[in-house]
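A single protein chain has been omitted; all remaining protein chains appear in their positions.
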Amino acid sequence: MNTNQAATTSRRSLFARLSATVTGAALLAACGGDAEPAKAPAAPPIAAKAEPTKAPAAVPTTSAAAAPTTAPAPASSGAVAITGAFDGEAKTLTGAGATFPAALYSKYFNEYNKLTKVEVNYQSIGSGGGIKAISDQTADFGATDSPMTDAQLKEAKGGEILHIPMALGAVVATYNIPGLETTKLRFTGETLAGIFLGTITKWNDPKIAADNAGVKLPTEDIVSVHRSDGSGTSFVFTDYLSSVSAEWKAKVGASTTVNWPGGVGGKGNEGVAGEVKQTPFSIGYVELIYAVQNKLGVGLIKNKVGQFVEPNLAGVTAAATAAAGKVAPDLRVSIVDQDGATTYPISSFTWILAYKQMTDAAKATALTRLLWWGTHEAQKFNGDLGYAPLPAEIVSKGEAMIKSITGAGKPAFPGK
Amino acid sequence: MTTRNAEDEIAPPASWDVQGSPKFARSSGVGADDVFKWLVYTTAFAVPAVLVALFVLLVIDAWPALARFGLGFVTSSNWDNVKQQFGTLPYIYGTVVTSLLALLIATPVGVGAAIFVTEYAPRPLRVPVSFTIELLAAIPSIIFGLWGFFALTPIMRSTVEPFMKSVVGPLPVIGGLFQGPSVGKDLFTGGVILSIMILPTIVSISREVLLAVPTMQREGMLALGATRWEAIREAVIPYARVGIAGAAILGLARALGETMAVTMVIGNSSRKITGTLLTPGYTMASAIANQFTEADNPLYFSAIVGVAALLLVVSAIVNIAARLMIWQISRGGAEGGNRG
Partner (left out) sequence: MADTGTLPYKASPVSPLAPDRRYLARKFHGRFMAGLITVAALVGVSVLWLILGYVIVRGAPAINLDFFTQRPLPYGEVGGGIAPSITGTLLILAVAALIGVPVGLGCGIYLAEYGRGSVVEVIRFCSDLVAGVPSIVVGVFVWALLVRHVVGNFSGIAGAVSLAIIMIPIIVRTVEAVLLLVPYTLREAALALGVPKWRVVISVVLPSAKAGIITGLVLAIARAGGETAPLLLTTLGNQFFSWNLLEPIGAIPIQLYNYAVAPYPDWHTKAWGAALVLISVIGVLSTLARVATWGQSR
């Protein structure tokens, strides 16, 4: 009898077992969960001692000496200031996109929430995601460090898209070499291109050694870390590599997503910084703040005039100033590899993308006020987080753009 | 040996109808029975509808890329947004390699654990051991990913991979699997994390299959003077072979579609295909997770949806194969123990 039953396990019960198995597992999970959160030993406040609790500590010392030309422009905007909540504006906004300014935006939007009670949900999914989200109208605004191409602008479902600059930042070569934590390595565009192309594979390669006399470079293999998602940071970096290396331009090119010849991919600036931090003998490229916050090595890059420049606000601002004359009316502009002795060559604007004609008036009002606040009052947060404030002429161009946004056919910005 | 189908005893016929039901008994009105029936029918047909909608919608969105690249979509290894060329071979390769590696690790361990539970373990240990292993199935993928990201990859990079390189690396042929720098985030680690994730599937199904092996099989061998292991090897495993293979393939099906855990440890890089396991890669699922929301031009988007459609088809085929095999062993069991 026993034998018979064992032999007659029906296939239904076998399938049922399959699910029942998981049930059993889930049941036991309850036992595993005896470290119930509420009963956990009196948890001390999260140990933050390893972390800079105030951002200034995280900023490179040189940034304190940011060039005077970086003085932001709010004074010029006169009486227009966002001071609190506004009747008739939407209370929530959704944005998605670039991770490059995510650290800055999370600060902005947290402060803005305190000021106006508007909840701006920003998810840093990458510039490619920001462009896609605004094109598909799946978010209220997008964010990118890679200006949209003409083709992409044409694809957008909701009409004309505006690029409103919010800040300037630097993409830095960041590395993790045990023993050389405090050494500032020097790189030229060609060596960086070689590393990411896979033609330079060892840290003690003569090409790297040539620029770093006196540094004892390890013999280890280089692990290059790049972005796995569509990324404005990648665009800025590959844009730079394309402009300094013919081989890079021919083999890989510049885009938010390129066909990387080698290396490890990390998702987001956070992901790349995380990978570099986790992986000895690795090198990656991230927005300045991500390298500084993580106490990772930051390389000096040789600029167009032959100087090795440390990435800092002054260098970025110098790049913006050098490129100022070339800024197109729609503010889409690349500022990599600009002239100037102090210019940091891998610099970029970062933009918020918004539709010029928005259908939802309440959201349009909320968004224009947010953008106005962001390009004026909020600029004071930039320096502390390693981003350069916008030059005055860019701010005034941005003002015109913000004022041109309409909600349901009417001008959206209430002027306060 | 005559056997009867267990279903005959406990289960109703495939359908039961109340044809003879007297009308006066329907106290709740004439329509109630029909209304309920149609509600049930609607929900039942919602399931195939979802499946069809899923497939159709994916194929429609994937069509531009499929039409443009044709067979090249699966045979080209060039995935290049700049040049608008999309070939998914590296993703297929990554999926196949990590899944097979996972099977290679998880099948012996899983079947071993199932044999332990059914054949060796002292009675009080049986339920706790199988429950504990199957509990793994309740842990969300993202937590495997978290653990893999912070706990597994450093060990892989600093210890396991250098060890494999020094021990297996110099060997001919298979040594080629362990070449290059130890990154920690690579196909090898992806396979290892997957092997842990499919372990509960393999253990639970193997256990069921082994329990379905008639006791007579073992008794016969033991009576002939075989050791316990010989009885298992000669009488139990051959009998359960097809079912165990089904278990492994069901594990494979799970491995193919795993996303978050793999994404966090595989390195996410579509570098060209090389023989070594110590290279960052992509699986189809991790490529979708990384690139789907980012596909900022129509052809790129279409290509990514094409990867999803491909993954859907492949996992469907593998699932069907696995279920057929398990179904066969179950039915085989019902027919009586005349194998092996």
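The first chain written gets the first letter, and so on, giving A and B; residue counts start at 1 in each chain.
The definition used in the following text is that contacts are C-beta pairs under 8 Å (C-beta built on N, C-alpha and C of every residue); 3 or more make two chains touch, one makes a residue touch a chain.
Just so you know, these numbers come straight off a predicted model, no measurement behind them.
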{"item": "Residue in contact with the excluded chain [from A:N294, A:Q307, A:Q357 or A:S404]", "value": "A:N294"}
{"item": "Selected residue (touches chain absent from view) among B:A65, B:L101 or B:V305", "value": "B:V305"}
{"item": "Absent-chain contact - pick from B:L136, B:L177, B:A245 or B:A303", "value": "B:L136"}
{"item": "Residues of chain A (touch criterion as defined above) contacting the omitted chain", "value": "2-3, 5-6, 12-13, 15-16, 18-20, 22-23, 26-33, 35-37, 40-41, 43-48, 50-55, 58, 92, 94, 96, 103, 106-107, 110, 113, 119, 121-123, 125, 133, 136-139, 266-268, 270-271, 273-274, 277, 290, 293-294"}
{"item": "Chain not shown, touching residues in chain B", "value": "7, 10-18, 21-22, 24-28, 32-33, 35-37, 39-48, 50-51, 53-54, 57-58, 61, 108-113, 115-123, 126, 129, 132-133, 135-136, 138-147, 149-151, 196, 199, 203, 211, 214-215, 218-219, 222, 225, 227-230, 232-233, 253, 256-260, 264, 285, 288-289, 292-293, 305, 308, 311-312, 315-316, 318-320, 323"}
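We adopt the following convention: only the chains that are shown with their structure count from here on.
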{"item": "Chain A and chain B: spacing of chain centres that average the CA atoms, whole Å", "value": "36"}
{"item": "In the complex with chain B, residue positions of chain A that touch it", "value": "2-14, 17-18, 21-22, 24-26, 28-29, 32, 96, 125-126, 128-129, 131-133, 135, 151-152, 155, 220-221, 223, 226, 228-231, 252-267, 275, 278-281"}
{"item": "Residue ranges of chain B in contact with chain A within the complex", "value": "1, 3-7, 11, 78-83, 131-132, 134-139, 153-154, 157, 180-181, 183-185, 200, 204-205, 208, 211-216, 250, 263, 267-272, 280, 282, 290-291, 293-298, 300-301, 326-327, 330-331, 333-334, 336-337"}
